[in-house]
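All protein chains but one are shown in place.
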Amino acid sequence: MENAAIFGWALLWILFWGALGGVVTPRIYARKDLEISQASFGGAVIGAALGPFSLVPLWIASPKITGRLIGIAIAIVIGIFVASFALADPDNLCVANGGFVISQLTNGIVIGIIYGLMALGLTLIFSILGVVSFAHGEFYMIGGMVTYFMSAVWLPGVSPLVAILASCIVTFVIGYIFERIFLRPMGSGEIERPTEYAILVTFGLAFFLQYFTQALTSAVPVKAQRFFPFPRVELPAESGTLLKMTPGNVTIFDAISVPNPRFTAAVLALIMLAALLWFLYRTWVGKALRAVSQDRQAAAVTGINPNSMNTLAFSMGAMLAGLSGASLVQVFSWLPQVGIPAAARSFVIIVLGGMGSLPGAFLGGLIVGLVEAAGTGCIPDATRAAAYIPAYSMVILTLVLLLKPTGLFGREL
Amino acid sequence: MLRLTSNNICKNFGGLEVLKDVSFTVEGPELIGLIGPNGAGKTTLTNILDGALKPSSGTVYMNGERIDTRPPYGVARAGLGRTFQVTRAFRRMTVLENLLIPAMAMRATARQRDFEEKAQEVLEFLTISHLRNEYARALSGGQQKLLELGRLLMLDPQMIILDEPFAGVHPRLMDVIYRYITEINAQGKAFIIISHDMDTIFTLSRRLLVLNYGDLIADGDPEVVREDPVVKAAYLGEDEE
Amino acid sequence: APQAETVGEAEPAAEEAAAAPTEAPAEESSDDMSMEPIKIGALAPLSAPGAVVGGEAMRDAMLIAADVLNARGGIMGRPVEVIIVDTEGLPERGTAVVERLINQDGVVGIGGGYHSSVGVAAKEVARDNGIPIVFAETWNDTITSVQYDEIFRIAPLSSEVSAVDVNFIQWLRDENGMKLDKVVILTENTDYGIPAAENTTALLDGAGIAAVTFSVDIGTQDFAGIVERVKAESPDMIVILATGEASYNFTQQAADAGIGPQDVPTMCNQVSLVSDAFWVNVPDGNNCFVRRIGLPQKLYNDVAQELVAEYSDRTGKDDIESYAMASYDSIMLIAQAIEDSGSTDPGDIIDALENINHMGALGPITFPINRSNTPEQAGVDPKWWHQFPDPAITIVQYQEAGQDAVDTAVVYPDVYQTDPPVIVGQE
Amino acid sequence: MLAITDLYVGYYRDLNILQGVSLQAEGGKITTILGANGVGKSTMLKAIYGFLRPNQGQIRLNEQDIIDVPTHERINMGISYIPQQPGVFRFMSVEENLELGAWTFKNDKNRIKRKLAENYERFPDLKPRRKSNAGELSGGMQRMVEIGRTLMTDPKLILVDEPTAGLAKLLSEEVYQMLVDLRDRDGLTILLVDQEIRSALKIADYVYVLELGRNKFNGPAEDFTDLEKAFWVG
Partner (left out) sequence: MNPTAIYRVAGSIAIVLLLAIPFASSELGGVGPLVLSSYFMHLAITAFFYAILASSWSLLAGYAGQFSFGHMAFMAIGGYTSGLIGKFFRFTTAPSELCTDIPLLGNWWLVILNIRRVGTIDESCLDMARAETLPAGTLIVFPPVWASIAMGLVMGATFGLLVGWLVLRLRSTYLALFTIGFSEILRASISAEIPITEGQSGLELVPLFPGGLLGFTSTSKIPPYYAMLLLFLLAMALMTWLAGSRFGLFIRAIREDEEAAAALGVNIVRYKVLVFVITSTLAAAAGALQGHYIGIITPNTLIILQMSLVIAMAVIGGLENIYAASVGAIVITFALELLRTSINIGPLHVDMTLWRLVFFGLLLMLTLRFQRNGLLFPILERISRGGVAEETVSIREESEEDWEEEVEVDQLEDSPSDSGEESAG
C-alpha cells in the first residue's frame, strides 16, 4: 500500500458518517412524525455515501426512504470504497491487472454457485420449520465422505453419479431420522421454547456426526477423482486463444480459466438448482412444501399434513447439503472437520439473503463467493490475505445483522 | 390528576392502515370501554399507548409529558399499565416472583421482602393466595389472567388498559375481575377496557370508544353510543335505515 | 550493568521444583524391582486439530518399539510399557497430558512429539518435574536453544531444514541452469510454518533470490484466490511449507489452475511422502520435489530394515515415515539410557542420554553438545544443545504419476543422487 | 347429518372454551351459529374439522363418531373448512392455489381438470387472473380463491367462518348468494359462523346462538326477527 492513508481516511469517513446517519436519522424522522422503519438503515447508507452533503439535505427534506434511494446510496458507498482503494494502492493486482480481476470474478462466481446450493438447503429448512440447523455443515461433510467412499473404496470405478446418489440417500435418511425423533415433538407443544431447543439439539447433532465420522474414518484427508474430465480441445486449433481444454482445466479467451472439478461442481449445482426449482414449482409435493411455508393452517385445511412436510423439508435440506459436499469432494481434500467453515458460510449466506428466501440464498452465495475472492485477491499483505479467509464472510454477517437483520430479500418461497 | 391525550394517532403496517387519526383524552379516574370488530386496531392502539409500538404519526401525552417516544418500561414508570390479549405470565417463575417484578422495577433500591406482604394482600384480593409458590405455567388460563391483573396492582399505575379481560374466563372468575375493576377504579385509577362482551361493557363502562377498522367512530356515553346508527351498522350489519 | 531481577522469570525456584516430585516414581522402583513394568511416555497427536495422520504413524512405530523391547526381555529384566497420549496438537493439552504421564502414570522418560507448539509447552512441564523428553518430530529451534537439561531432540532443526531447501534451490539454479529469480512460499500461519518461511526467505535473500510469502489459515479449503495471486507473481519455483490437507489442497488446486508441479518446479510439503494419501488428494502432483528426512530406503541400516519390515506388516505401508522412524528411535533411546545407567532415576537417565551412542534406525545417534560440552565451549549456536547433529536430509522427486514414495528418485544431494531432477516449465 | 353433543374443547388442557355445547346440522340446510366475539364459535369449527381435540363430548357425522379420525381423512369424508383468517398461498398463482385444494386426489388429473373448470365457471373473475399470485388479488377475490379451493374436494359439509369479514357490501352479497347456490343447486350442508347477523339470518335455515361457551338459544331462522332482544341485552 503506497498511500494507505487515503484508504484509511475514506474508510473512517464512511464509518463516521454512516454511524451518525444511522443514529440521528431515525430521531429526526420520528420527530417529524414520519415512517421510521427504514430510517436507521437508510440514514446509515446515505450518510456513508456522501457524508454531510447527503445527510443535511436528507434531514431537511426528509423524503420517504425508498429501496431505490438506498440502492443508489449503496452503489455510491461501494464506488467510494473502490476508488479510494485504487488510489491508495495503484499497483495492486486488483487495480492494475484486468486478467487477474476477471479470473477472480470467475472464481468467486463459480464457488458462489456451489455455496448457494448448500445455503438453499438451510433456507428450505428454515422456511418450513422456522429453525436454523447447526448441523448443516456435517451433512455437507457426510455427503462428501459417502461419495468418496462409494467411488474409491466400496465400489471402486462406480459411476460418480451413483456415488452422488448414495450420498443423497444417506444424508436424506439421517435427516429424516433426526427430524422424526428430535424435531417432531416441537410442533406438538411438547417442548418449551422450541427455537432455543432447536439450536442446541442441532448443535448436538453436529457434534455427534462429526466425531462419529472421525471415529469411523480416522482423519486422513481424502478426495474423489475428477468426476468428468474434460476432453482435450483447442479452438481454434493453432493459437488456442478462444477455448482451450485439458482434462483438468478450461481456458476461454486466454484469460478466464476454470479448473475442471470446480466447473463440474458448479454445473452439478446448477442442475440441482434447476431440479429443485422444478420440484418446488412443478410437483405436487413441492407445491405442498411451498404452501406450508406460506400458510400452515391453510395448507392443513387442504389436507396436507404439515408435520410430514417438516420431515421432508429437513431431510431435503440435509440432502442438499450432502449434495454440495458430494460435488465438492472432487475439488477439496475432505476431512471430518470440513463442515464447520462451510456451515458458517451458509449461515452468512442465508442471513444475507434474508432467512427463508430461496432467491436470497442463491444471490447471497454469489455475494459471499465474490467477497471472499475480492478479500483474498485484493488485500495487499500476502501473509494476511488468505489468513483472514474465514473472517471475510463473518464480517459481512456482522454488518448485515447490525444494519439490516431481515437481509436483502424479504421472505419468499 | 391523571390526564392522557392521544393526538391524531396513525399507524401503518406496510400498506395497511390500522389506525387513522385516532384522538381522545382521558381525564381523571374514568372507566372507559373500547369496542370494535376483530382487527379494528384495538390491540394496536394499546400497544401504541404503551410504547411497545411507535405511531407512524401522532403523539401521546400523559400528564403533560410526551410518552410515545419512550420505551415501554418508561411508559410503565410514567404510570400506565396494561394486560395482554393473550396472557403473558412469566411461566417459569412462581406466582410470587411474577408479582414482585413490577414492584421492584419501579423502585431502584427496593428489596424483595419489602413487597412480599403487599403481594400477599394482592393475591388474597384476587383469591389465588394459595398458589403463591406455584410456577405460573401451572395456573389455568383464567388464573393467569388474574395474575396479570395482580401484577398491575403491584405496579400501581395511574391508568390501566385491559385487553379482553373477560375472554375465555370462567363466570366465577369473571366476578372477581369485575370486582377488581370497580374497586380499583373507585381508588382513583382510570381504566380502558377492551372487550367483546357487550353485557359487561355496557354495565361496567361509563364512557365508550368504538373503533371500526382504524376509525374512531364513536366516543361518549354508552347509552348514546348504543343508539348511534353508525355503530349499529358496524355491529348489526347493514341497517335499512 | 547491575540490573534488577525481572519479576516475570522464575529461574531460582526451578531447581527445587525439579527435585521434589520425582520422588514418587523413584520410590516405586526401589521397593518393587521384580515385575513392575518400566513406563515410558509417548506423545502423539491423535485427534483434531492435531495432525492425526502423523500421530497415528508415530503411535504405530512406538508400539512396535515397546513390543521389540519386551521381546528382548524388557529393560533390566523388567517389562516395558509405552503409554501413548493424545496431544490433540494443542499446547494446553500437551502440558496436561505430560503432567498426567509424569504424575499419574509415573513414566521415567517421554518420547515422540509432533507439533512444535506442543513441544514448546511440554518442555516446561518436563523441566519442572525433571523427566527427560526425547523429541522425535518437533522442529522449532527454541526447544533446544533454551538448553534445558531434560530436553533432547532427534528431529532436525527447523533452520537447518530451511538451509537444505535453499541449498537445493541454489543447486538447481547453479548446477542445472534453471532460471531462478523469484520463489513463492506458501506457508501456514502456525508455529511451524511462520518461522520456517522466515528462515527460508532470509536464506533465499542471501542467495540473491526474491521470495514472496503467502500464509494461510490451516483448515482453508479453497485456495483459488491465492492460486491466482501466485500465478500473477510468475514465480520460477513454488515452495509449500503448509502441512496436512492444506498442502494437498493447494498443490492440486495450483495444478488445476496450470501452475502445479507439472508446470512450475514445486517443492511439495513433506506430507506428500505419504504416497497413498498424496495421490488420492493430488492426482496431478507428479514432478513434485519433496524433502525427505532420513536416509533413502536403499541405504537403511539393519535396525531400520527390521523396523520397516515390521511396520509394513502392521500398517500395510511400503515405507516408514521419517517421523515414525524417529519416534521409534526416541523410545529405544530412552530404553538404552535406562540400561546404560542401570537405574530408572530420571537424573541418571539424563546423564546416560548425554553420553549415549545408540545405533538407531536413523543411524548412530549421539548428543555431542551437552553439559560437558556446552555450546559456548564448542563455539556453536545454542540450538545445537542436546540435538542429534546429523539427521540425513535428501530431496526426492516423484517422477511418475502414482509412484510409491519408496521408488522416488533421490535428486539431491549429489552423494545420494539416483536420478537427475526433472525440471519442468523451462523454455 | 352432523350432530354434536355436550362438547368440551379448549386450547389449554385445563381451560375449556366450549363448555357443553350441543348442535345439529341437517343435510342440505344452512345452519348458522351466532354469538358475541370470543364465545367460541371458531373454536367449535376447529374441533369439527379436527384441529382441536375435544376434551369431552361427541362429534358424529352421519351417525359415525369422527373424533378419532385424523384431519386429512375428514376431508375424504366430505368435510371442508373455510377458516376465519383468510389463508391463500400468497406467493402461488391462483391456479396453483385451486389445484392444492385437490391434494387428496392429486393423481386424478381428469377430476382436477373438471373441478378447475367448474370453479372458473363459478367465479368467472378468477379466470383471467389465474396466473397471478394470489397475494396480489383483492381481499374479495382472495376469498373466492379460498372458497373455490375448498370446493375442489366435492365436500358434503362445509364449515364457513365469517366469510364476508372485511368484504365490500356488493361482494359479500355475492358470497351469500354463492352459499345459497351451493345449498340449493349442489345440495351441500353448510355450517356458517357469522357476525353479519342480518345477512346471515336471511339465508339461514336454522340458528344457534352461543354465549360464553354454552348454548343460549336455538331455533328456526324465522324466530329471530327481534334482533335487539336477541343480541344486545340477552
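The first chain written gets the first letter, and so on, giving A, B, C and D; residue counts start at 1 in each chain.
In this section, contacts are C-beta pairs under 8 Å (C-beta built on N, C-alpha and C of every residue); 3 or more make two chains touch, one makes a residue touch a chain.
Since this is a predicted model, take the numbers as computed values, not measurements.
*Asks:* Touching the absent chain in the whole complex: find that residue among A:95, A:199, A:220 or A:408.
*Replies:* Spelled out, the listed residue whose C-beta touches the missing chain is A:199.
*Asks:* Among C:117, C:221 or C:336, which one is in touch with the chain left out?
*Replies:* Only one listed residue reaches the unshown chain, and that is C:117.
*Asks:* Hey, which of A:6, A:72 or A:191 is the one touching the hidden chain?
*Replies:* Hidden-chain contact among the options goes to A:191.
*Asks:* For a quick check of understanding: of A:8, A:57, A:247 or A:405, which residue touches the chain that isn't displayed?
*Replies:* The one listed residue touching the chain not shown is A:405.
*Asks:* Could you list which residues of chain C touch the chain missing from the display?
*Replies:* Output for chain C: 1-4, 6-10, 13-14, 16-17, 20-21, 24, 46-47, 49, 85-86, 89-92, 95-96, 99-100, 102-104, 116-117, 120-121, 124, 128, 188-191, 194, 198, 201-202, 213, 215, 217-218.
*Asks:* Go through chain B and note every residue touching the omitted chain.
*Replies:* Given the touch definition above, chain B has residues 50-52, 71-73, 76-77, 81-82, 84, 88-93, 97, 100-102, 104-106, 110, 112, 127, 129-131, 133-135, 137-140, 142-143, 151, 155, 170, 172-173 touching the missing chain.
*Asks:* Given the full complex, what residues of chain A touch the hidden partner chain?
*Replies:* 131-132, 134, 181-182, 185, 188-193, 195-197, 199-201, 203-205, 207-212, 214-215, 297, 340, 344, 347-348, 351, 355, 383-384, 387-391, 394-395, 397-398, 401-402, 405
We adopt the following convention: only the chains that are shown with their structure count from here on.
*Asks:* Could you name the chain whose CA centroid falls nearest to the centroid of all protein CA atoms?
*Replies:* When every chain is reduced to its C-alpha mean, the one closest to the whole-protein mean is A.
*Asks:* Rounded to a whole Å, what is the gap between the Cα centroids of chain A and chain D?
*Replies:* Once rounded, the distance between the two centres reads 44 Å.
*Asks:* If you average the CA atoms of chain B and of chain D, how many Å lie between those two points?
*Replies:* For chain B versus chain D, the centre distance works out to 33 Å.
*Asks:* Where in chain A do residues touch two or more of the other chains?
*Replies:* There are none in chain A.
*Asks:* For chain C, which residues are in contact with chain A within the complex?
*Replies:* Interface residues on the chain C side: 47-49, 52-53, 56, 189, 212-217, 219-226, 228-229, 232, 244-245, 248-249, 252-253, 255-258, 277, 280-281, 283-284.
*Asks:* For a test of understanding, state which residues of chain A touch chain C in their complex under the given definition.
*Replies:* Contacts found on chain A: 93, 97, 100, 103-104, 107, 111, 152, 214, 218-223, 225-226, 248-249, 251, 257, 259-262, 331-333, 335-338, 340-341, 372-373, 375-377, 382-390.
*Asks:* So in the complex, which bits of chain D are touching chain A?
*Replies:* These residues of chain D touch chain A: 49, 51, 71-72, 75-76, 80-83, 85, 87-92, 96, 99-101, 103-104, 106, 146, 149-150, 153.
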